[in-house]
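Missing here is one protein chain; the remaining ones are kept as they sit in the complex.
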Amino acid sequence: MTPAIAIRGLTKDFALTLRGVKLRAVDNLTLDVPAGQVFGLLGPNGSGKSTTIKIILGLLEPTAGECTVFGLPSRRVGSRLNVGYLPEAPYFYRYLSGLELVRFYGRICGVSGRRLRERAQEVIEWVGLGSAAHRRVGTYSKGMLQRIGLAQALVHDPRLIILDEPTAGVDPVGSAEISELILKLKKQGKTVLITSHLLAQIEDICDRVAILDRGKLILEGAVNDLVGLQNRQSLIVDSLPPAELQALRDWLAARGHALDAVEQPRTRLDQLFLSKVSRRQRGGESA
Amino acid sequence: MRAAHHAVPFSLARLGIVAGNTFLEAVRQKLFGFLLLLAVALVASAQLFREFNFGSSELKFIADFGLGAMVFFGSTLTIAATAQLFFSEIENRTALTLLAKPVWRTEFIFGKFLGVFTVVGVFCALTTGLLVGLLYQRETALMAASPEAFAQGCLIHYGDLVLIGVLQWLKFGVLAAATLLIASFSNTNLYTVVMGFFVLVICHLQYLARDAYAQVASLPLRLLVQVLGYVFPNFQLFNVADQIGVGAALDPLVFVRVAAYALIYIGVFCGLAVYSFSRREI
Partner (left out) sequence: MKSNLANLRPLWTGLTVVAALAATGVLLRPFEQPAWVWVQARQPALRLDSIKGALGQGVTVGLLGGFRAIVADFFWLKTNSVWEDSDLPATQTFIKLVTAIDPRPLYFWQNGARMIAYDMPHWRIAAGGGYEAVPPAEQRRIDREQAEVALRYLHEAFVHHPDSPWIHIEIANIYINRLKDYGAGAEAYRNAALLPGAPFFPARIHAEMLRRLGRNAEAYAWLKSVYPTLPKEVNASKKITQFHVDSAMAPVFLERIRELEQELNIPKGDSFIP
């Protein structure tokens, strides 16, 4: 099966001065993004994530190497037909309403007529902006901008969706909603490429990740393989008095196992936040 | 392989969508607001000329000032709107989203041009219409007051005035395309606007270089002057407005020639803008 994205020996230099001082943003990168998976492209700021994405989208020309999208060279305009893209910190035509914006991008991608009307309405409902569809984009909050950005990326029903830092600057409720949407996309069989420097958020939704540092690939693989400790397991039980805990240790020791750590499990702060903040109430913001 | 089915040919429809959105931006960002100001200024100055009792020459004054205002404000609008409508895409990074779609850069540049050209076209149509209306109203009144000054019939060639409006529009088109070429490689809106005005002035004075190069003594300077005369289009060619419309008539053949000249330059400037923009890293 053709990978959604295939990158071979990709290098990108930016000229800093006319004399030839260069910045190597991507350094001999080779990577496959398999179709139908959620793929995380991780790395600190300046590691080459955004440059790689721009090359995939044909916005930049590589200095060396090649990149194909569903088998089509990324330079070719046609390669973008199957791609939806949400840029980092998106900023759209302020003078259009959400619905007009989505329709505009739909028309650009060749969707027209009744199909465009239905599809635009559908994706806007899908990202939860139904009640704000007729408001000017200029009045949208950051989270709403991300969601309308997602809607415009999906309007032409692409097979590959590229999300550049989709949760940057969005509050935990917003990020959680975006994570949910990404998982829904995966269920629909879409390939999702997502970049982030917030690793914890990505961990929950990605099938595979690649980590870039200074333009080089330093790690790549399935999330479970990378972060799951293969020879370890954790058991979570209700509170044990010290005597029973000791009994358990003895029981394990008799069978050749060891209890390595006893700690107080914690809920994650973002989950605590989400459980306390009413989503329904926040939904009113978009109304 | 599905890839073979994914060729995306250049599409006029997509170009039109970009142009339509550019025009819509101009309208919604109230770029036309100052048209109202211009209209008020025109009508007010027409009233002023009545005070002087110029007789039938009042029409010449109205026409001169009207066309002058059209050229001045039109040039300003063209440069400012082109730079603004281009850089709003770059600076707000909406170009990023747009060009990540199956859109040719050619479609983007020509779409931007067409959007601006439509904006300027609306401006020219409204200004010409206003001027024609103003002149017609005054000519009718003056005719009734002193018929002897109108022995040869109407002094104003209204048809020619419309043609002049069209020529100005085409000239603004060349200016917009040239500004777009500057924008395609420049980094800021301000630089584009300044360079745009610079080009406007050179294009207006280009004829001096081509007429005077033979008199320049030193060879390198003479070559430079001659090259200047060839590199920039001749905007004086569009200056048929002087004396036309009031009194003298416009030769239709000259009109066609000048219009074709403008259209060719629009094509060349936009083509070069595409060439330069296709190398731009967004």
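Order of writing sets the chain letters: A and B. Residues in each chain are counted from 1.
Operating definition for what follows: contacts are C-beta pairs under 8 Å (C-beta built on N, C-alpha and C of every residue); 3 or more make two chains touch, one makes a residue touch a chain.
The structure displayed is predicted, hence computed values, not measured ones.
Q: Out of B:R28, B:R93 or B:H204, which touches the unshown chain?
A: B:H204
Q: If the hidden chain were put back, which of B:L24, B:L126, B:V194 or B:L237 would touch it?
A: B:L237
Q: Tell me, which residues in chain B touch the chain that this view leaves out?
A: Contact residues on chain B toward the absent chain are 52, 54, 57, 60-61, 64-65, 67-68, 71, 147-148, 151, 153, 181, 185, 201, 204-205, 207-208, 227, 229-237, 239-243, 248, 251, 254, 257-258, 260-261, 264-265, 268, 272, 275-276, 279.
Going forward, only the chains that are shown with their structure count from here on.
Q: Averaging only over C-alpha atoms, locate the centres of chain A and chain B and give their separation in whole Å.
A: 46
Q: Would you mind writing out the residues of chain A in touch with chain B in their complex?
A: Residue positions touching the partner: 2, 14, 54, 57-61, 70-72, 76-83, 85, 87, 90-93, 95-96, 104-105, 107-110, 149, 152.
Q: Note which residues of chain B are touching chain A in the complex, please.
A: Chain B residues touching chain A: 1-3, 6-8, 14, 17-18, 21, 24-25, 28-29, 92-94, 96-104, 281-282.
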